[in-house]
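The complex appears here without one of its protein chains, the remainder shown in place.
Let's look at chain A:
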Amino acid sequence: MALASGSHSGILLGIRPSPIVILTAALGIALLATGISLYLVASQSWLGVKLGLDTDGAVVIESLQRADIPIQIMPGDRLQAIGFPGSEPIALQPLDITEEPDTLETYDLLNTFLSRQEALSTILAQPIVVLHLRNARDEPYEAAVSPTDGRALSSLPPEYWIQIAVGIAGMLIGAWILALRRRDASALCLFLTGLGLMISALASSIYTTRELAIQGELFRVLGFINQSGTYSFGAALICLFLNYPNRIVPRGVPLLIWTVSLIWIVANQFQLFPSQAAGTYGLMAIDFALIGICIAIQIYLSRKNPLARAALGWFGLFVLCGTGVFVFAIAAPLLLGLEPGMSQGQAFGIILLIYVGLALGVARYRLFDLGTWAFRLGTYFLGALLLIGLDAFLIYGVAIERAPAFGIALLTVALIYLPFRDYLGRRLRGGEALNSSRFRQIVDIALTRAGREQTGEWHRLLNDYFNPLTLESADWSASAALIDDGLALMIPGHRTLEPLKLSYANGGRRLFSQQDAERAQELIDLMRHALDSRDAHEQGVKQERGRIARDLHDNIGAQLLRTLHSNDPQRKDAIVGETLADLREIISNAQGHGIGLDEILAELRFETDERLALAGLHLEWAADCSSATAVSAGLAHTLRSIIREAASNTIRHARATGLKVEISERQNRIDLLIIDDGIGFPDETLQSSRGLNNINLRTLTHGGSVAISGRNGARIEASFPMERSAVNG
C-alpha cells in the first residue's frame, strides 16, 4: 500500500511522513493562507458602505455597514466622487467597482483601472474622506466620513467566505488523497489542482470583495497570484488526466504543459496578448478543451474495464461540470465580448463540485484505489477542522471568551459531528459484515439436499443481505459483478445453485456498491467451499465404502471360498483363523488408522514367533522398513499370507529348528526372504503343494516375482512393487 512509501517530495527530502502529518501540514498551509487573506482584508481602511451599480450604470450606496456614518447618507444615494479636504475629488466610474479586473477587455482598460485604484486607495487612506453624493431627489450633497483603520469581518460578503471555503476544501481534499496515495503521480496532480485552486481563490477573495479600492501594486500582485493559481489548477488537471487511470503521454509532456502555462502567465503579465481577455481566458478555454479530450481518451482506453470507465466517467463528469461552469459562465462570454453570467465568487462554489465528485467517487468506485476506509482519515480530520473553525467563529464572530468558546465548540463537535460521522460510516460501509451466524447459515444451506429447498434458502440469504427488488436467474458469470453501474448485481452460481441477478439494492433505495460485489463474492466463495467440502466428504465416504467392499470381496470372500472347498479340517480352522485376523484388520483400517508397514510386520513377527515358539522353533526376524511407509490392504494381506503359509509349512513338514525372515524396503519395492533349516522338499512338491501354489499365485497377482526352492531347506524369495495405500492414517 502506498502508506508505506514516500511521496515525491518525501523521497526528495528523504523522509516518509505519515498521512496525518501530510494532512496536518496541508491544514497548516490552509490556515496560513487564510490568515494572510483575512489580514489583508481586515487591514484595509473602511468607509462602512456597500457599493454597487444602479440600472443607469452609476455607483450607488447599496447599504450602510457602520452605525457612525453621517445621518444624511441613505442607501440608494449615488456616490459621484470622493476626495479629502484640500484636494480635487475623483469622480467615480463603474469601472472602479469592477469585481475582477481580469474581465476587463483590454490592457489599456486594465492599466487605467489599476492607476485609478491606486489614486482611490490613497484618498481612502486619509483621516477624513469627503463623499460627493446625490440623494434620491437628485440633490447633490457632501458628507465627511472618517474611514476606520480596519474592516469588520462581519461586513465581508458571502462571496468572500465561499472563496475561502472552496480554496481550502479543494486543497485539503487533494491533500487527503495525496496522503493516502503518495507514490501516485495522479494523486500529486490532484493535490496540485487543489493547491492552485486555493491560491487562486484566496488571492481573488481579497480584491473581489474590496469596498472600493485597494493599493494598485497590491492589486497587481494579487491578480498575478490569482492567475498563477488558476493556470496551475488547469495545468495540474490536464496532467491528472494524462496520468489517470493510464499514463497516455511521455513523461516530458506534463513539463511542457507547465512551461507553456508559465510562459503564458508571464506574457500576459507583460501584456503581450492582443487583448487582456484573450490573455487571461484564452488559456483557460484551451485548458478546458484539453481536459475534455484527455478524459475522452482515458474513457476510450478504459473501455475494456467497465468499473474504471464508470469511475472515470463519474469523476470526469464532475470535473467538466465544475470547470465548465467557470469557462462558460465567465470565460466564454468575456472572450466573446459579452457580460459574464455570474460573479467569480459564485463560480468558485461550483468548482467545489469537482472535489465533491471526487469524494463520492472514492466512496462509490474506489477512485484512486481508495476504499471507504479513506473516509476514516478524512472525517477524522474534518472533525478537527470543524472544531477549529467553530472555535474561531465563536471567538471572533460571536465574541465569546476563549475558554467557554472552546468548550462549546468541543461539545458541539462531540454531540453533533461525531454521531453524524458514525452514521455516515455505517452508510458507507453498507450493510452487515459476514459474521459467524451467516457462516453457519451458509454451511446449513450447503448441507441441505440440493433442490428447491436449498435454492430457496440461498435466495432468502441473499434477500436478507441485499434486499433487492428482484432476484432472477441469469446467465453464467465468473464472479460477483456490478451491472449498469450498480443497478444490478450478478451472483455467480455453483453446481446446483444457478447464477442470479439481483436488481435494485435495498428495495431500490440505493445502488449496489463495489463493496456489495465484494461481499457477494465472499458469500459465493464460502458457499462454493461449503458445497465442495460436502461433495468431497460424500466422495470420501463413497470411496471408503468401495474400499471396504473390495477388501471384503478380495480377502474374506476368497478365504471363505477356500475354506468351503477344503477337505482338511485342520486347514479349515487355520484359514478361518486367518480370515478373522484379516477381518479385524479391515475393521481397524476402517477406523481410519491406515496400515503402516512397520505395524503389519510387528504383528506378523509377534504372531509368527508365538506359533513357532509353541512348536519349539526359533525365529530370526530382520525387518528394515521406514516407519512412515503405508501399504495397501492387498499388499498387507499378501505379505501376511505368504509368511503364515511359510511358517505353517516349516512347523508341519520341515523338521527344522529355526526360521529366518528378512524383509527390506528399497525403491518402492519390498523384498522378502524366508529360509528354514529343515529337510526341504523335492521339486515335484512345488506343483502339488496347495500352500506353495498359493504363495506363487498371491505374489503374481500382486505384480511381484517369487522364487521357491526346497533343495537346501525351504527357501522362498519374493519381491513386490509397493503401491502406497490410499488411506494413510
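As a working rule, a contact is a pair of C-beta atoms (placed from the backbone, for glycine too) under 8 Å apart; a residue touches a chain by one contact, two chains touch by 3 or more; residues count from 1.
Convention: contacts and distances are computed from a predicted model.
Between the listed names "Putative DNA-binding response regulator", "Sugar phosphate isomerase", "Cytochrome C" or "PTS system N-acetylgalactosamine-specific IIC component", the UniProt record for the complex's undisplayed chain reads "Putative DNA-binding response regulator".
Contact with the chain that does not appear here is found for just one residue of A:272, A:289, A:541 or A:602, A:602.
Considering the full assembly, A:584 is the residue among A:402, A:440, A:553 or A:584 that touches the omitted chain.
Here the missing chain is touched by one residue of A:538, A:573 or A:683, and it is A:573.
Although one chain is not drawn, its touching partners on chain A can still be listed: residues 573-574, 576-577, 580-581, 583-584, 587-588, 591, 593, 598-599, 601-606, 609-611, 613-614, 621.
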